[in-house]
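The complex appears here minus one protein chain, its other protein chains still in place.
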Amino acid sequence: MSTTGKPLAAVLVAGALAISLAGCASGTPGPAASGSASEVPKPSGTITVFAAASLKATFTKLASDFEAKNPGTKITLNFAGSSDLVTQITQGAPADVFASADTKNMTKLSDAKLIDGTASNFATNVLEIAVPPSNPASISSFSDLAKPGVKVVVCAPQVPCGAATDKVEQATGTTLTPVSEESSVTDVLGKVVSGEADAGLVYVTDVKTAGDKVKGIPFAESDKAVNTYPIATVGTSRNKDLAAAFVATVTGSEGKKVLNDAGFGTP
Amino acid sequence: MTFHLDATLAARGFEVSLSLAPAETVAILGPNGAGKSTLLAIIAGLLRPDTGKASIGDRILFDLAGNANIWNAPHTRGTALMAQEALLFPHLSALDNVAFGPRSAGASSAEARATAMHWLTEVDAGSLASRRPGQLSGGQAQRIAVARALAADPELLLLDEPMAALDIHAAPLLRRLLKRVLAGRTAIIITHDILDAFMLADRVIVLEEGRISEEGPTRDVLERPRSRFAAGLAGLNLVTGTVNGHGITTAQGQFVAGHSADTIASGQDGVAAFPPSAVSVFLTEEHGSPRNSFRVAITDLEPHGDQIRVHAGGLSADITPAASADLGLAPGMTVYFVIKAAAIAIYPA
Partner (left out) sequence: MNRRSGSGYTGIPAWIYAIASAGALFVLLPLVAMVAKVNWPQFIPLITSESSLTALGLSLRTSAGSTALCIIFGVPLALVLARTPFPGQRLLRAFVLLPLVLPPVVGGIALLYTFGRQGLLGKNLELAGIQIAFSTTAVVLAQTFVALPFLVVSLEGALRTAGNKYEAVAATLGARPTTVLRRVTIPLVLPGLASGAVLSFARSLGEFGATLTFAGSLQGVTRTLPLEIYLQRETDADAAVALSLVLVAVAVAVVGLSYRRRHTGAAPEGAAK
């Protein structure tokens, strides 16, 4: 019986519940069983989706759209770092769907025999340089980041965006000397937004979400490090039908549209 | 050097003006709350009066009179304060405690310790030099506190009931010590014990409710008191009034006959003093040679040595236990206090 994962999971689930309740406040409970014909039996019930932090905006939208289309369903969302989510699931946190920011973490879960079937890749993400709107260090390319005196912040190699950064460094032969290696891409973005850093390496989707708080500078070598996002139903799920239905939405055309709009690529 | 003080502190109803001649020791007597500790605190610089002025010789301690605003900090005044509690610094040895004053004045560690040893020997505490305050008895600690105060070489020594916390064995020892060291020093000592006043003080000041009610040479005040408190300390009954021939007339119109050492002019304020042992207690009004009879209601009876002291109407009478039992005395009873005129001393207030 674990003692570390459960309390944390409970708090996060409560938090996600609050978030999703706010999002679903306008959802109306639909008619019970009023015989409107449909192609397949409508899924119902509640599921919990554990998704990587970078999927927050897109999955929140997909979940609320799903609930609107399928009255009587409820989707609780839990966003955190991918490895944190894996820890929680392996320690017994109740999850029905898992969407990871990289394949490494999904593999951890499948090695532990905790997913149903195989995972499907539903999105890709590449890195982009984020600078403050005034671009004080005049960055225009990846190699500019290695200029002396530039304060660049990156993710630590242990997290997916950091691993991607490493790959780009190796591919371009440019070694960066960052002033800080953060444990989450949100922290990297935060340091750029606050003006502490001259530049940061974040995902394309993060730049889009930040709006006009940062200026995005795409660079050609970003395709050398593509992060693939897989999604799968968790083996211990109690509502595999609903879980599968949601996974289908994400991997289907509707999901693709929402993800592309946010800046994700198609695998 | 002469010490002068004027000070007023309205919040405590305090208004005092006094002087000390060089090398004079003055005892301050008074009931609790009279302002005795306030007086010492003001002199030492720990309490700020509303207005006033104090000086030792040429050195001004404070001057708040009129528009002046001179207030010297305690450490510049040359006044060392000794309290009922020895208040030896717990983290220093006895020697280092005594050396504290000289060290603060700038002496080197060695010099200060030498001075400290000298004073410790003076107070017969040389063998206690290396002990910590926690290892000393009350009497020993007070002796070392005396040494500490003297080692600071003060121009004015202030003692606040130094014997109060000591038991009957330690108090006389300290009293003898103080008699020795206070000779030749200017000092003010607060005390409840007239033995202290007799042994140590040249002059006595009685403080009541923040004001001086009586002052004078020790024997004068304690043998012919003019204030109720001093009379109480001296163990005498006191009745105040206006001098009228060989007696006084009280404010209530009663005539008290007595005798006086020399003739006193009538009309001025005077007091009649008599010891409780001179008072007889009667259940009814008696007519005989005693000329003074007071009708009083008994408020209290208490053992006093081998006698019973009867408190009634602000006066006291000492009678034998047998007599008290025979008369069946009890609080609330009305009795007559009768005193021979020959036992009552009359003198001007």
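Residue numbering begins at 1 within each chain, and the chains themselves are lettered A and B in the order written.
Here is the rule we go by: contacts are C-beta pairs under 8 Å (C-beta built on N, C-alpha and C of every residue); 3 or more make two chains touch, one makes a residue touch a chain.
Note that the structure is predicted; figures quoted are calculated from it, not measured.
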Looking at A:151, A:167, A:215 or A:256, which makes contact with the chain not pictured?
A:151
Among A:87, A:110, A:125 or A:165, exactly one should touch the missing chain; which is it?
A:87
Contact residue for the chain not shown (choose from A:133, A:195 or A:218)
A:195
Sole touch to the unshown chain from B:95, B:125 or B:152: residue B:152
Spell out, residue by residue, where the missing chain touches chain A.
3-4, 81, 83-84, 87, 151, 153, 156, 158-159, 178-183, 187, 190-191, 194-196
Determine and list the chain B residues touching the chain excluded from the picture.
44-46, 73-75, 77-81, 83, 85-91, 100-101, 103-105, 132-134, 136-138, 140-141, 148-149, 152, 158, 165
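Everything that follows uses one rule, which is that only the chains that are shown with their structure count from here on.
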Chain centre separation (chain A, chain B; CA means) in Å:
87
